[in-house]
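Every protein chain of the complex appears in place save one, which is left out.
Moving on to subunit A:
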Amino acid sequence: MPDWNMLTLVGADRPGIVSRVTRALYQVGCNLGEASMIRLGGNFTIMLMVSGEHTDSEIQAALAPVAEELGLRLHLDPVQGGLHRHLAPNLQVRVMGADRAGIVADVTEILAEQGFNILELESDVAGHQERPIYIMNIQGYCDRTLETLNAALSTLSDRGVSVDVSPVDVLIG
């Protein structure tokens, strides 16, 4: 049985979105789980685990006034919690290149062929408007060796994309 809802929310960035949304959820008795909230371009985005015995429509109703006032669009999906099972990444892939369509697909297709499980991916369009550069940082788990992955990714450098794979060691102390 899904015991959580995944709330997806997006709107033009402005101060106060997080506080207003989470206050409204708290007031109807929701508990919050893990979240990723970040500004992408000029938009503020939220992916947020929301628990409680509330139906989709109750949560929608609780958030409606805030969404209306701040111009936010939102969406809910029932999901399994799956908490307390963090997977630790063992590899980090840094990608950089002149921005062009297809970089993400090219890189991740190769990674997927190697059985690489992406745990986290963030990317930015940096540089100047007339000469944008694409910077992506992926952390994930893969049981292939560094050499195997580098060899698989080496074709990308011919296409003007710099890719660097390095180990992520988690020091437990």
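Quick notes on this structure:
Rule of thumb we're sticking to: a contact is a pair of C-beta atoms (placed from the backbone, for glycine too) under 8 Å apart; a residue touches a chain by one contact, two chains touch by 3 or more; residues count from 1.
Everything below uses one rule, namely that contacts and distances are computed from a predicted model.
One chain of the assembly is not displayed; among "Na(+)/H(+) antiporter subunit C", "Peptide deformylase", "Oligopeptide transport ATP-binding protein OppD" or "Branched-chain amino acid ABC transporter permease", its UniProt protein name is "Peptide deformylase". The missing chain, though absent from the display, is touched by one residue of A:Ala12, A:Ala64, A:Ala112 or A:Val168; that residue is A:Val168. Only one of A:Arg73, A:His86 or A:Arg131 touches the absent chain when the whole complex is considered: A:His86. Among A:Asp3, A:Asp56, A:Asp99 or A:Glu122, the one in contact with the hidden chain is A:Glu122.
Although one chain is not shown, part of subunit A still touches it, namely residues 38, 84-86, 88-89, 94, 120, 122, 137, 168-173.
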